[in-house]
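A protein chain is absent from this complex, but the other protein chains hold their places.
Every chain is named by a letter (A, B and C) in the order it is written, and numbering of its residues begins at 1.
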Amino acid sequence: MTPQEIHETLKGKFGEAAVEAKLDALQPWIRIPPNKTRTIGAFLRDDPSLQFDFMMCLSGVDYNDGNLGVVYHLFSMIHKHKVVLRANCPKDNPHVQSVSEVWGTANWHEREAFDMFGIQFDEHPDLRRILCPDDYPGYPLRKDFKVPEFYNGMKVPY
Amino acid sequence: MGLLDYKFENSNVFITSLENLLNWARLSSLFQMQFGLACCAIEMMAASASNFDIMRFGVIPRATPRQTDVMIVAGTVTLKMASRIKRLYDQMAEPRYVISMGSCSNCGGPYWEHGYHVLKGVDRVIPVDVYVPGCPPRPEALLEGIMKLQEKVRKESLAKKKQTA
Amino acid sequence: MLTEFGKILIFFILGAVFVAGGLIASWILRPNRPYPEKLRPYECGEEPVGNAWVRFNVRFYVIALIFLIFDVEVVFLFPWALVYRELGLFAFLEMAVFLLILIVGFAYVWVKGDLDWDKPKPVIPQVNRPIQSIDQPVVKSEPVTS
Partner (left out) sequence: MIESKVLPTDYVTEPGRIRTSTGKTLKTDEMIINMGPQHPSTHGVLRLEIVVDGEIVVDVIPHIGYLHRCFEKHAEHMTNYQQVIPYADRMDYLTSMNNDWAYSLAVERLLKLEVPPRVEYIRVIMAELQRIASHLIAVGTFGIDMGAFTPFLWCFRDRERILDLFEMTCGARLLYNYIWVGGVSHDLPARFVEKAKDFCRYFKPNIVELNNLLTFNEIFIKRTADVGVLPKDVAINYACSGPMLRGSGVNWDLRRDDPYSIYNKFEWEVQVGKGEMGKVGDVWDRYIVKVREMEQSVKIVEQALASIPEGNVQAAIPKRIRPEHGEAYVRTESARGELGFYIISDGSTSPYRVKARSPAFVNLSVLPEIARGCMIADLVAIVGSTDIVLGEVDR
């Protein structure tokens, strides 16, 4: 199914406002509300005509205009079609619903997005930092991140 | 028979000094701690494989720090790993040596500028004896590093170290 | 004049001296610089978790007891084997009865299951998904095997 049809089915299911899309881009994407990602994800995975059972990639992005984004790249092993979803959330209170019940791989991807950007994933089984140490100051991949001068007594900058 | 009357052409095992004997024993059996961090670990594995055989120098990988003499820090030392390396170094038995292999552990390597999680050089955490340059250094460079360490061990003295000013 | 037991005594003394000498010599010669971090238990570079005084599973003690019984049995066999030729058939029957009793004990232990050790019990994961699977119709993945 082309992204256009996927967008239609989503609009039919979740209503017009919830799902707006930019279809002329190199890889068209669909914006979804951050507090409904799990319901939309479960629908995308279990709907017989869509069956997005393979989550290729979940990446956090800092759009540097006051909000953070989570980009989902989904793929269906059966129908062999792809879709890109985006969920934006404000930078000061970034909350996105976790999709780790729908796709098992989202567990670690979300922990990494939390570790790098500080995006809180609600209902995530164990949201801990995955790459940086637990007591590392700040979220490194944010655009306004300042490298700490010292960490545990070790000088960080060269 | 006058055995001690300048009968030997050159010094041999009978009239060597205790220091030479001990140093020779130590430098020809430097047990290496078996752990690699990053790309340099692959070159260290290639060095211990059949083509560059590091075991000719008596460097045998041992799993626990209790039975090792030399710790080859092969790869990037990150801040999370630095405390572990310090602990591993502490748990090694004296006399112990450290070879810092690769520019990542020498000075942070390609991650020196933006590496917010990279320790810029392992010598900020543990004392290093030999630095092996390269990214990753060739197995021959690691072998030369080990030979440099062996020369250093050969010159060690058992007498009390003179307190440098 | 040295009796047989005198030789054994010298043997023990030499053994003790040899071992103690080795230990004391190395204790005198080797460098000894202990400090707290070095004496901490080694746990792959991590902070040691929990204490080592963990209560072991019961099967280790049961196996030790079983070993004790059959070890003592073997100890009785050795002198018997030495003098077996002089004693003839009587010794053979005597020992057969003794072994038979122990074999009954062994069978009891075997049947009760104290000898079979820890078997892995792999738990094959499953996905809770109404419809799925790539090219066959809806097929649940294999049931959990023991």
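Heads up, the rule we're going with is that contacts are C-beta pairs under 8 Å (C-beta built on N, C-alpha and C of every residue); 3 or more make two chains touch, one makes a residue touch a chain.
Values in this document were obtained by computation on a predicted structure and should not be read as measured data.
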Touching the missing chain are A, B, C
Across A:19, A:32 or A:55, the one contacting the chain not displayed is A:55
Given B:22, B:46, B:93 or B:107, the correct residue touching the omitted chain is B:46
Note that chain C touches the chain not displayed via residues 43-46, 49-50, 54-59, 62, 113-114, 116, 118, 120-127, 129, 132-134, 141-142
The missing chain sits against chain A at residues 25-27, 53-57, 59, 61-62, 71, 73, 77, 80, 84, 103-105, 107-108, 112, 116, 126, 128-133, 140-141
Chain B positions in touch with the non-displayed chain are 33-39, 41-43, 45-46, 49-51, 61, 63, 65, 75-76, 78, 80-81, 84, 88, 110-111, 113-118, 135-136, 138
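Just so it is clear, only the chains that are shown with their structure count from here on.
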So, in whole Å, the Cα centroid of chain A is separated from that of chain C by 53
Two or more other chains are touched by the chain B residues none
Note: in the complex, chain B contacts chain A through residues 79-80, 82-83, 107-108, 112-113, 116-117, 119-120, 124-125
Counting only contacts in the complex, chain B reaches chain C at residues 64-66, 84-85, 87-88, 90-91, 94-95
Contacts from chain C onto chain B in the complex sit at residues 31, 33, 35, 37-38, 40, 42, 45-46
